[in-house]
Every structure is written in C-alpha cells, then in structure tokens.
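A single protein chain has been omitted; all remaining protein chains appear in their positions.
The block that comes next holds chain A.
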Amino acid sequence: MLYEELLEKIDDQFLSKDKQSTISVCVAAGCLALGSDKVLEELKRIFPDRKVKGVGCLGLCSRGTLVRIEPEGFVIEHAKPDNIDEIVNFIQNPEKIGDENKKFYEKQQKIVLKNCGKIDPESIEEYILNEGYKAFLKCLNELSPDEIINEVIKSGLRGRGGGGYPTGLKWSTVAKMQSPIKYLVCNADEGDPGAFMDRAILESDPHRIIEGMLIAAYAIGANRGYVYVRAEYPLAIKRLKNAIKNAERFNLLGTNIAGTTFNFNLEVRLGAGAYVCGEETALIASIEGKKGTPRPRPPYPAESGIKNYPTLINNVETYANISTIINNGSGWFASIGTDKSKGTKVFALSGNIKNTGLVEVPMGIKLYDLIFEIGGGIPNDKEFKAVQTGGPSGGCIPSEYLNTPVDYESLVHLGSIMGSGGMIVMDEDTCMVDMAKFFIDFCKSESCGKCAPCRNGTVQLYEILDKITKGEGNERDLTTMVKIANTMKKTSLCGLGQSAPNPVLSAFKYFKDEFYEHVLHRYCPAGVCKFNGGNR
C-alpha cells in the first residue's frame, strides 16, 4: 500500500468540511481539567456549520482552556465553560482577540509538536491527512532497513529521554544482533516533577509515536513492541489505545502490514508507579513482570533486554522525530540545532515564569530567549535567580549563564543536564538550599534501595540539608555533604543515584554564599527557611 492508496481509504466526511474555518478546542489533560469538553460541546451546538473539534495541547497551558480559530490563527485564552457568551463573541469578532502572546508562538519551531493543537488526537484520518504514515509507507515500500538507519545516523538525532545517546547508533547495534526475536520499547514513564512533554505528545498526537515505532521496528527487525506508559496518565493511555486500534483497522499494525510480509504488534503496558521504572533495565524487568529495579549494565538492552532478546528502547519524543526525518530528509534535520545537538527539543516551562506550558525550540537557543522571550520572563516584577533543567537529575543554572545555548554538552558543562525537558524557573524568593532539599527528598523516596551509595546517600544528603534549613548546620556538614555527593555520583549503580546529587552540587557551586549564610549566620537570604528563634 502506498501513501496515496492510504489516502483513498479515508471516508469523504473527513475531507468535506471547510478546513478554513475550524474552531479547535484543547482537550489535552490540562484544559480538560478546566472543563474544555463542555466548551467543545457548546461550540459544536452553537456553530453547526463550522468544523468544531477537539485537539491536543496548544502549549500555553497556564492560560487554558485555549481555543484556536482558523483562518485567523488567533487563540482565545481562559475559555471557561461559564464564559461561553464571551467566547462566542470573540469567535464572531476575531479582531478583538489580543495577540500579546505572539512571541510565545512565533519563536518556536515545531517538529515533534507539529500536529499538537492542530489535529483531533482521536482521529486517525486527520493524522493521515497531515502526511501521517507517509514516512512509514515510504520506508516499507522504498527503503531498506540499512538506508533507514543511515538516515537516522546522518540526522544526528540523540535520545530525548535524558541521556542523549545517538539514536542511529543504538538502532544499528540492535539491527546487527543476530536473533530470531527482537523487541521494541517506547519509554513513556515520564516521572520528573514538572515534566509533561511525553504526556502531551501521547494525548495530542499518538499516531506520531506509533509511526516512529513502526519505522524503528522495520529498520531493526522487531515484530513486537511495548509502550510503557505511566499509569497516572489515563487520558494518554486511552488515546494511545484508541490510536492502536485504529491503526490496526487501517492495516498499519498487526500482520502483513500494508500488504507486505512485515508484522508488528504493539501493546500498552502500564508503569508500576516508581520513578526508577523509567530507567531502561528496571523498565524491562517490569515489562517481564518482575520487580522494577535496575541491574548493572553491560549487557545493554540492545544486546540483552526483554527475556534476554535484543531490545531497542527509546523515549517518546525520540520516536516522535522519526517520521519527519524520513519525510524531510536527514540533511534538513541536521541543519537545525548546533554542531552536536541536532533538531529541536520540547520543554515544559514551569515555576516562576509568566508563560508556563509546553514549548518546542531549536537546539542551541539561548536560555535567555527561552525564558524571557518565549516564557515571557518572571512575573510580579521579581528578579530571575536560577533555572533548573533536568529535574531531580539535573542542576540549577544562575543568571550569569543565561547566554548559554541549550544543547547537551553546554548544559553538562555547567553541572546540569538536558534531561527529558522539565525546566523550572526560580525567582529571587527561592532558597537554593531548600530547593536542593526538595529534589533530594524526591530521590530519597524514589531510590530503589538496591545499591548502598544511593540508598544511604540520598538519606544522608537529605538529613544534612534539612539540618541546614533549620539553622542547625555547621561547616563540617558542608564538607560531608560534598563528600557523599561525589561518592554517589561516581559509584551508584544506575542513573538515579549517579545524578541525584546534581541539584545539590550545582546549588552549592553557584550559591555557595547562601549555604554559608545558613550555617554561619543562621540567615536565609531568600527568607524561606524558618529557623528556631527566627532569622539571625
């Protein structure tokens, strides 16, 4: 089956309605929680002649519910069910909608989120009409597995799950393994506090993941795949399952796909609830029905994964890039971004920032542009203090480094990491000791307890920071803190323990004075820590 033949399978009803006058209501989790489904129903009733549909996340979630009207391209904010008259008024008089958030939309570059907020996530037809499955059918009909892998290698795509391992290299390793059975896994266990990139993609454009996985499966020779989704994401799970069913209906999943001999079965598995289950070896154990704890690598999953068969595991966003790389070519993709970090990255902006929400930007963008141009800066006339990237595995970056380009190497150089895309902005009222304590507390409760440095180090670091925030710390505690942090970093078994000290070490590196104020003068410059007997 060619893409043109697939298009012919689509029922006329999806083509007929005038595309030009669409009203799109966000029905991703953020807006849905605000009652956007009611808004959608009302608008459908009020405008029977226009195409009114539910779409995925539009990005500016903090101003939800968002309603976008075409052809104007304007976005109505705070469209609550009880403001329906006002919404109708705006739709009839679009010129009244302000565009104060123009910068938010304009400075972004969308590959992964291309369809987010544009297509109905529950309709495979809309996905197909937007070039959906075109890349996969091209691979199946025209390209050899080697050619596909070469494209991915040449694109320079690196894993978006946090580590940034070259995707093409991983694919070729699994492809080279001689094995009758190979598995494919999509890691959608997203557990960083403040991160919701993968959830938004699954809720807004689930077929993009299926297509990316199909291409990967064909390229490496896998016939079975799993999407391992956090159980706390019911909407994403529902939409993904619906998408799988529809893809099967169109003969894009299952046996003899698109009339060829290629078979691929995709299943959804629900996460066991622990953060560490997102670590690849723990995730594999969990899929096998065992307790989800990490095991030492090597062997890497690429050699020995599910039931000891070669297994390719990639993140949601990694798979979401694949179809566009095939459609537009590796050269096009590699022209975006920096020397070693290609393409775009999706970030979830949160914390003390005006525009909290989901953004996609080219790699190499300056932190300043991301936070102040797209993010709109700090609310309430406060000063910027630091930004935390990489969640509990990352570190904080102070204002001196706002000119740093966002790419894998630069962030590591500053003691942080790219991570999966959580970006928490902190203003002058944030105490960095308290912040470090928050993240280590998270790691303390998420440590699986298998290896001694992480199991004990997280507790010890927490206790020390807790002491300091209570005004009971001393200089020796700081030395012990650094010693433990370094030991954990160098000797822990998995990424959780190896990176858990990052928030502590980076806060101490850039805000040393603040730590010393706490221990020497019982003073919290941000005024957050309440000491017995008050400040100073």
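In this section, contacts are C-beta pairs under 8 Å (C-beta built on N, C-alpha and C of every residue); 3 or more make two chains touch, one makes a residue touch a chain; residues count from 1.
Basically, contacts and distances are computed from a predicted model.
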{"item": "Which of \"Bidirectional hydrogenase complex protein HoxU\", \"Ring-hydroxylating oxygenase subunit alpha\", \"Phosphate transport system permease protein PstA\" or \"ATP-binding cassette domain-containing protein\" matches, in UniProt, the chain that is not displayed", "value": "\"Bidirectional hydrogenase complex protein HoxU\""}
{"item": "Residue of A:E151, A:E190 or A:E446 touching the missing chain in the full complex", "value": "A:E446"}
{"item": "Hidden-chain contact residue, picked from the options A:K176, A:K490 or A:K512", "value": "A:K490"}
{"item": "Interface residues of chain A (partner: the chain not displayed)", "value": "274, 295-296, 298, 444-453, 455-460, 463-464, 476, 480, 483-484, 486-487, 490-493"}
